[in-house]
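Partial view: only certain chains, each at its native spot in the assembly.
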């Protein structure tokens, strides 16, 4: 059996509207509500996104909550 | 270990009937109902779609709700 | 970082028995029942399939319901 070894560095595709939309929410520290499968709605501000997770600050000074993108059913700005 | 770096810019495949169907709903501002896993049915009009999310306007002037495509179980025009 | 841009046009693989089975249900307008995750059982006739969705007509003259293939747990002909 032939084999090859690879390491894929996936980058966020900033040409996608949703990636840019989330970057705006991050940049403006917009309060958001994220509906998470099996958990319910989490509120806070987004600190960063990568290909697998959204990092949510639920309260000043508390550690970030990593939310699995696949489990984040809906994302919306509050207000 | 060999490695390579890549950045994939996935584009919506407009030859797919479902992509075109959704584009029509967007273009005509057709009211839709989307059944979202663990959330229930959301109503509104679609503003855009990309490879990962549908952007739903639930009410005039309210921020868009991003719906994870993987969590959108059914999509139908109302009326 | 190197990058490449690609657009993948996925086609339905008509050599798969399930794709052909669904094409038969479409061609013969066979009434079907589809169990959809978090929604329950939907009945109707299939109008088309693509790589991401099944298009179900639940009643004559009503708009089609797009069913996310990943959320369609079981599909069976009625009768």
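Lettered A, B and C in written order, each chain numbered from 1.
The rule is short, and it goes like this: contacts are C-beta pairs under 8 Å (C-beta built on N, C-alpha and C of every residue); 3 or more make two chains touch, one makes a residue touch a chain.
Bear in mind that the values here come from a model prediction, so they are computed numbers and not experimental data.
A.B. asks: Since every chain shares one sequence and 3 appear in place, tell me the total number of copies in the complex.
C.D. replies: For the whole complex in this structure, the answer is 6 copies.
Operating definition for what follows: only the chains that are shown with their structure count from here on.
A.B. asks: Superposing the C-alpha atoms of subunit B on subunit C takes a rotation of how many degrees, nearest 5?
C.D. replies: Angle of the fitting rotation, subunit B to subunit C: 60 degrees.
A.B. asks: Quick one: subunit A and subunit C, Cα centre-to-centre, how many Å?
C.D. replies: One centre to the other, that is 29 Å.
A.B. asks: Mind checking the centre-to-centre distance between subunit A and subunit B? Centres are C-alpha means, answer in whole Å.
C.D. replies: Centre separation, subunit A to subunit B: 17 Å.
A.B. asks: Subunit A: which residues touch two or more other chains?
C.D. replies: Residue numbers touching two or more other chains: 9, 11.
A.B. asks: Which positions of subunit B touch subunit C when the two form their complex?
C.D. replies: For this pair, the touching residues of subunit B are 4-11, 13, 15-18, 21-22, 35, 37-38, 69-70, 72-79.
A.B. asks: Which residues of subunit B touch subunit A in the complex?
C.D. replies: So the residues of subunit B in touch with subunit A come to 1-10, 36-39, 42, 48, 50-53, 55, 63-68, 70-71.
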